[in-house]
Structures are given as C-alpha cells and as structure tokens.
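Structure first, then comments.
The complex appears here without one of its protein chains, the remainder shown in place.
And then chain A:
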Amino acid sequence: MQTSTPSSTQKKVVARSEWEKKLSEVEVNKRDLNKLVMNYLVIEGYKDAAEKFSQECGLQLDTDLESIQDRELILNAIQNGNVEEAIERVNDLNPEILDTHPRLYFHLQQQQLIEYIRQGKIARALEFAQEELAPRGEDNPEFLEELERTMTLLAFEDNNQSPVGDLLHPAQRRRTARELNAAILTSQSQEKDPKLPSLLKMLVWAQNQLDEKMSYPRINNLATAELVDNEDTTTL
C-alpha cells in the first residue's frame, strides 16, 4: 500500500514586480472606495468628517446629517465621562432603546459608577451602586459579577496596581460607546458595523491562507499598507 506523505514541494515565489503588476490589474472603483470610507464615517458617528468628505468627493449621503450628529453627541458624552447626558440624549432620540436593552442599560450605569470612582466621589459611588446597580444585579447574576468587579476599583489606592485597572482605561468608555452606538443604529434599521474593519479582517485572513502556499510581498502594517518582501517576514 502506498502511503501519502506531506508534499515537500517548494512554495511558489512571486516576485515584487510581478505582484505589483497583478495588483495594478485589479480595477477598483474610486466611487466604491469613497463609499467604504463614507460608510465608516457615518456608522462611527463622525458628522463633520462625513459632511466634508461628501462635499469633497461629491458623494450623496444616504443618511441625514442630523441623525449622525445625534449619535456623535451621545457618543462624545460617553467619551467625556458624562453618562447622564448620554442617557438623556438617547432617551430623547428613542425612549425604547434603554427599555429594551437591559444589558446596555446596565453597562451605562456601570460606566456612571466608574466615572464617579474616577472623580474620587466615593460616597456618591457607593450610594449609586447600592441604589441603582444592586437591584440590576439581583435580577441577573452576570451583572452581579460585573458589579463586583467594578467595586473592586474602590479597594486599590493606586489604580495602576489594581487588577481591574482596565475599567478606568479609555478603552472601557469606547466599549460602552460602541454598544450604545450599535443599539441606536439597529433601532434605525441601519447597519451597526462599518464594512471597512471586516474587509481588513478578510485581508488578514486571505494573507494567512496564502502564506501556506506561496511567498509574496505581504502587507504587514495595515495602517501604511506597505508591501514587505516575504523573506523578511519569515525570519521574524
């Protein structure tokens, strides 16, 4: 009986010149690219940027600027630590959202608690946790875990030492803002995720697939999209 062994053939090597030639053969519609950028700006809630970009490239906006601005204001309020303002604004925009997304509402209240702690308003934080967050924790044990984690912030003088210091990191505000943004977009029958990040994910995936079969100039830095010859990367 014949046994098959893994193929030991050499990977195919594509030279930079050939690769670049192939790349230039692919026709990418400028308009589609612009739309991708616009899609990103609209969904992420950059109203001014979207407006300017639409003027520059003559692209019609398919959503109204006002609604982008509504979201921008709400998201900025979160980014600036003003949770109360964000809640008032989202309730003005659509009073159903927080009534129908208990997890989001909990996260906003958790964010509020974090902001009180950040501002050193310890008494207020304790009162808020007891009055507002504890009842949510009773309903849902998952929330209780998150609440306990947040309360741990109070136990450490130096937040750099704290095992839950990440809650005070800007990324935490971004996380809360993103969840709120997605809920608002869904309520307006809009896509909640911009297309650009998933395209980039596809690029990374495609390169990984390709790496197994051939050697080619690769994009290692997504921000610059610079092509790097493969020999360099294999030694990394």
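Just so it is clear, a residue touches a chain if its C-beta (ideal position, glycine included) is under 8 Å from a C-beta of that chain, and two chains touch if they have at least 3 such contacts; residues count from 1.
The rule is short, and it goes like this: contacts and distances are computed from a predicted model.
Considering only "8803_t:CDS:1", "Replication factor C subunit 3", "Anaphase-promoting complex subunit 11" or "Exoribonuclease phosphorolytic domain-containing protein", the record for the omitted chain gives "8803_t:CDS:1", by its UniProt protein name. Of the candidate positions A:135, A:163 or A:197, contact with the unshown chain belongs to A:135.
Considering the full assembly, A:87 is the residue among A:41, A:74 or A:87 that touches the omitted chain. Interface note for the absent chain: among A:96, A:148, A:166 or A:226, the touching residue is A:96.
Chain A residues in contact with the hidden partner, per the touch definition given at the top, are 63-64, 66-67, 87-88, 91, 95-96, 98-102, 105, 108, 127, 131-132, 135, 139-141, 187-189.
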